[in-house]
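Below is one structure, written out as structure tokens; the observations come after it.
In this view, the complex is presented without one of its protein chains, the others remaining in place.
Think of it as A and B in the order they're written, each chain with its own count starting at 1.
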Amino acid sequence: MSAHGEAAHAVHKDYEGAKIGMWLFLFTEVLLFGGLFVLYAAYRSVYAAEFHHAAGSLNVFLGVFNTVILLTSSLTMVLSVSAMQKGDVRSSINALFWTFVCALGFLVNKYFEWSYKIHHGIYPGSEEMAAHHDKGEVLFYGLYYMMTGLHGFHVIVGMICMGFIYYHIRKGWITPDDYVKLENVGLYWHLVDLIWIFLLPLFYLAA
Amino acid sequence: MSHDNSHAHHEPIPYHVFVIVWIALLVLTGITVGASIFFPGVIGITVAGIVTPLKAFLVMYWFMHLKYEGPAMKIMVASAMIILLILLAGLLGDILFR
Partner (left out) sequence: MAYAGVAPERTTFYEQGTTDKPTGLKSWLLSTDHKRIGIMYLTAMMFFFAIAVSLGLLIRLELLTSGPTLPFVNQRIYNSFFTLHGVIMIFLFVVPGLPSVFGNFFLPLQLGAEDVSFPRLNLFSFYLYMTGAVLALVSIVMPGGSPDTGWTFYVPYSYETGPAAIMAGLAAFVLGFSSILTGLNFVTTIHRMRAKGMGFFKMPLFTWSLYATAWIQVLATPVIGITLMLVLAERFLQVGVFNPALGGDPVLYQHLFWMYSHPAVYVMVLPAMGVVSDMLATFCHRTIFGYKAIALSSMSIAVVGYLVWGHHMFTTGISPTSAKIFSLLTFFVAVPTGMKIFNWVATMYKASIELKTPMLYTLAFIFQFSIGGLTGLPLAALSTDIQLHDTYFVLGHFHYVAFGGIVFAFFGGLYYWYPKMFGRMYDERQGVIGFLLQFIGFNLLYFPMFMLGLKGMPRRYYDYLPEYESLHALSTYGSWILAAGLLLMAWNFLRSLGKGEEAPDNPWEGTTLEWDTTSPPPLLNFDKEIVVTRGPYDYPEEETR
């Protein structure tokens, strides 16, 4: 009797529903970052000159390099999904692996970028900031750390999800007939990319 | 309740389509960066303001398969974006006119 109930609950598989659910979740992510984006817009309009000045200290090359890495990871991710759809599990795993590598590369880059800045005393609440930077610049860096930090957190979560997906593919739980989990992690990863697409001009190209 | 357990899926998309989109994204990134370096100020910002949403659109439309989703999903995505724009407009409406 109870087994019947459990089965009835587990059997329910609705691909379209799973994807709608994932998109809705992505909307919440968009609005979560959205709060920061509207703050950025507000403070940039108030402190235009300071934002301009502070953005000059960010390394454009690193920012663009990271953009290329993330765009590429988005490509490999979509190729992974596509390969799975075509029944090519091996290529799917390979593409997933390269996505993971790109994500890792992104974080390594970010680590150097952050530690360089922190080494020079540029981080929220530092004495250097209080002594030598205007209020607008303090806000710029505050937002910079909050937004890239939150984004970096999402990259880490994405990597964990990729590991999880890899495990599922290896176990044969994700197959060319049933790969909605892979597709959903893909959607999530593209969103991470999408947010970075906006962060690049807002921070690195604002000088 | 019986659900459609088969994959109501579109035809597989050839790999090269995604590669083309990827190249387009890289080119657009190049344009934004170039504009911000060589034409800093109004032009650079305008270019970024046009190109960045375009890039976002490419990612959503192709990589996130929005092209192959039904109208309901497209409306949902559009509404979420519109809500975000409303919040932005409402806030700037205060800041800019203060």
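The rule is short, and it goes like this: a contact is a pair of C-beta atoms (placed from the backbone, for glycine too) under 8 Å apart; a residue touches a chain by one contact, two chains touch by 3 or more.
Everything numeric in this text was worked out from a predicted model, so none of it was measured.
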Option from B:13, B:31, B:45 or B:83 whose C-beta touches the chain left out: B:83
Option from A:120, A:135 or A:170 whose C-beta touches the chain left out: A:135
Candidates A:78, A:143, A:169 or A:199 - the one touching the absent chain: A:143
Hidden partner interface residues of chain A, rising order: 1-2, 5-6, 8-9, 12, 14, 16-17, 20-21, 24-25, 27-36, 38-39, 42-43, 46-47, 124-125, 134-136, 138-139, 142-143, 145-146
Residues of chain B in contact with the chain not shown: 1, 3, 72, 79-80, 83, 86-87, 90-91, 93-98
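Going forward, only the chains that are shown with their structure count from here on.
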Gap in Å, rounded to a whole number, between the CA centres of chain B and chain A: 15
Chain A contact footprint on chain B (complex, rising order): 1, 3-5, 7-9, 12-13, 15, 18-19, 21-22, 25-26, 29, 32-33, 36-37, 40, 44, 48, 52, 55-56, 59-60, 62-65, 69, 73, 76-77, 80-81, 83-84, 87-88, 91-92, 95-96
Touch list for chain A against partner chain B, complex: 12-16, 19-20, 23-24, 27, 30-31, 34, 37-38, 41-42, 45-46, 60, 64, 67-68, 71-72, 74-75, 77-79, 82, 85-86, 177, 183, 186-187, 190-191, 193-194, 197-198, 200-201, 205, 207
